[in-house]
Structure formats: structure tokens, C-alpha cells
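Heads up, one of the protein chains got dropped from this complex, but the rest are sitting where they should.
Residue numbering begins at 1 within each chain, and the chains themselves are lettered A, B and C in the order written.
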Amino acid sequence: MRPRHSVHRVRVLYQDTDQGRVVHHASYFRYLEAGRLELWREGDFSYDAFEKDTGLALPVVEAQVRYRASARFDELLEVETWVEKATQASIWVESIVRRGETVLIEARIRLACVTQATGQIRRIPVALLEACLEEDA
Amino acid sequence: MRPRHSVHRVRVLYQDTDQGRVVHHASYFRYLEAGRLELWREGDFSYDAFEKDTGLALPVVEAQVRYRASARFDELLEVETWVEKATQASIWVESIVRRGETVLIEARIRLACVTQATGQIRRIPVALLEACLEEDA
Amino acid sequence: MRPRHSVHRVRVLYQDTDQGRVVHHASYFRYLEAGRLELWREGDFSYDAFEKDTGLALPVVEAQVRYRASARFDELLEVETWVEKATQASIWVESIVRRGETVLIEARIRLACVTQATGQIRRIPVALLEACLEEDA
Partner (left out) sequence: MRPRHSVHRVRVLYQDTDQGRVVHHASYFRYLEAGRLELWREGDFSYDAFEKDTGLALPVVEAQVRYRASARFDELLEVETWVEKATQASIWVESIVRRGETVLIEARIRLACVTQATGQIRRIPVALLEACLEEDA
């Protein structure tokens, strides 16, 4: 088994840009969130159902982003997303946002698992970990 | 008694702008929301406590905005907010966003009152209406 | 000739929701913007090329939105968009955001045409108007 890589396409909207005529650094977190949700979905893990069925949630507890090149209005970007590392306590999700061959940003987002009502830390669900793997070719 | 007018100042951030070098039309909804919350607060009505204590909420059910002039990065704007009309079913909150004497936008936002859990329509709370009035000079 | 109706699908992200567990009223402006850009694109009118080639822009000068029902996290919504009315000075773009058969919001957005550098009002470009029409069936 190996990490499943998901590729999700996003279109840059006018409101994602700033007066520097490029995508504002905070706007990328939207693209990253969309990429993670599609990674889960491709592994048949519905985050929405997960929250409803278990009373748990997967908050972002750490973010590391390198901005390497700028995206611009109306560009169609690719967000490649995969689980880079997982422990009982957290998973690191990596993403690369690209325009064609050009890497725009590299991101590492760490998620923990908590009980929604109390915020108490829980183990990362096995079902999530399995959803992020696929058969070796 | 007459409508209380609240004046709240907001600073335009870089992320509020778009590549047209002006504040994006959607960014103003943030300023309007801040203005409403300060109107309530000045009338000693805490929206946060209201939601927690009553199980009710005041969702936006209608919005009408005229954009008359552009705001730019780093400008300090004034949001003047007051209740223009109220019925048992809803209240219309009017706002003007200004830079000095220049009117940038005029907005009318209609709020209803609902039960959070079910979305069922309720009467606008008298306490809210009272909070939006003040003594005549 | 009749107005071209464009249907664009958008997925509700976690960050589009608020603590009322529904999509925040301001988040819809993103969906509406995406819908307009796809309407232009389907008519072979690239807004990006338009801005670059002409030095003009199409700012939002008025917005009217009725919120009828709530959208929730992870739902796949449809944004139907068309030009409802056009004059030399402005065009009204109408949109309906739906989840299946349920209308969530109805929006009317008025756009004007201006010179980017000066903000001077210009006539709505004929190429845009033509892009928003299609042959009768």
C-alpha cells in the first residue's frame, strides 16, 4: 500500500486576488481545504458523515506553507494532496499547488482528531488512514 | 425615541482588495457585519449571549447594496448603522460606509429571527428592538 | 436570440460555513462570481482577456439577494446564471443557487463598465452582450 495522491482542480476567482494582481497568500487555504476533502472523498471517506456519525472532528493544528510562485486571476490550478505521515495523534497532509509544471506553493497541514463537544484529543481514525492509501501499482 | 445610529471604524486590509486595486464588493459584508454587532453592543444587546441564552438566531434573509465609490487599501472607513424599519417578522438594518464625507456604499440588510435547531420563524425579540432605540435629544 | 443560461456547480467548503452550521450569507458572493465567470466563458468571452485587452473592467455596482433556504457543508450546489436585462449603462445578471429542486438564494447583480485607470463610466461592450445570448431552440 502507498499514499493515495489526489489531484483537484480549482479556478482562481477575482476575489482570490489582491491589489498585487496575484492570489493573496491566505486564499490558498481554501484550495488546500478543497484538496483535502477530495482526497478523503476519493478514498470513500466522507468528512461530513464522519463528523455527524462520530461526534469527532479533524481540526488543523499546524500549517507550514512555502510560496514559490504567484497564481493569477482565472488560472486553472491543480492541487495535489496526499498523507505524508501519520501517527496515532496526528496526520500530516502535504499539498502542492501547481499551474502546469510550475509549483506555486508547497504546504504541510497537520490535523488532529478531537471530540467536537469537549475538544478532547482522540486517536486518528483508522478508517481515515485507510482511505488515504491505495494499492501499489 | 428614535433609531440609535452607531458609527464603527474599520481599516481596509490588503486581503480585502482585488486586482482592480479596490475593495472587492464581497469584502464589504464583513464591514457591515461588524457595524451591526457594534450597534447591538452599544444598545447593551450582546448577540453572542442572545444566541446562547435563547436558542434563537438572526439570519440575514435579504441584502440590497449600492456601490457608489471605491475604497482602497489601508483606508480607515466609517460604518454608520441603524435600524430603519422593524416588524414582528423582520428588521431592516441600514448602513452607510464612508471615507470622510464620501459615501462608498449604502446597504439594507433584512434579518429574521429563527430557532437555531429547527429554523422555525419567530418574532423579532423586543429586547433587540429596544436596544436599537435611544432617547430623543 | 434569448439569454444564455449557464449552470455551474460549486461544492460548499467548511470555511464557507459559520457557527450556525449553514453557509454564511457573504460566502454566496463567491458562488455568484464563479457563476458569472462561467456564463461569460460559455459565451467565449474571457473576462481576463477583456480586462487585459481593453483596459476596461466590469465592477459590481448593485446587489440584491434573497436568502430563502440554507446550504450546508459539503453540499454540491448549482448556480444558474443569466443576463436578465441590459442597457448601454449596465447589465443585470440574475442567479439562482439551488440544491436539487430547492432554491436557496436568488440574486440580481448589476454591473457597470469602467475604464480601469480612471473609473470613468463606459458603454457595456457589445461583445459581452452577444456572449450572453444564444439561438432560440
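Of note:
The rule is simple: a contact is a pair of C-beta atoms (placed from the backbone, for glycine too) under 8 Å apart; a residue touches a chain by one contact, two chains touch by 3 or more.
Bear in mind the structure is a predicted one, so any value in this text is a computation, not a measurement.
From the options A:5, A:25, A:41 or A:122, the residue with contact to the chain not on display is A:25. Although one chain is not drawn, its touching partners on chain A can still be listed: residues 20, 22, 25-26, 29-30, 33, 57, 59-67, 70, 116, 119. Although one chain is not displayed, chain B still touches it through residues 11, 13-15, 29-30, 33-34, 37, 46-48, 73-74. For chain C, the residues touching the chain absent from view are 14-15, 17-22, 24, 26-27, 73.
Throughout what follows, only the chains that are shown with their structure count from here on.
Among the chains, the centre nearest to the mean of all shown protein C-alpha atoms is found for C.
Inter-chain contacts peak for the pair B-C, counting C-beta pairs in contact. If each chain is reduced to the centroid of its CA atoms, chain A and chain B end up 34 Å from each other. The distance from the centre of chain B to the centre of chain C, each centre being the mean of the chain's C-alpha atoms, comes to 24 Å.
Computed centre separation for the pair chain A/chain C is 28 angstrom, with centres defined by C-alpha atoms. Residue numbers of chain B whose C-beta contacts span two or more other chains: 20, 22, 26.
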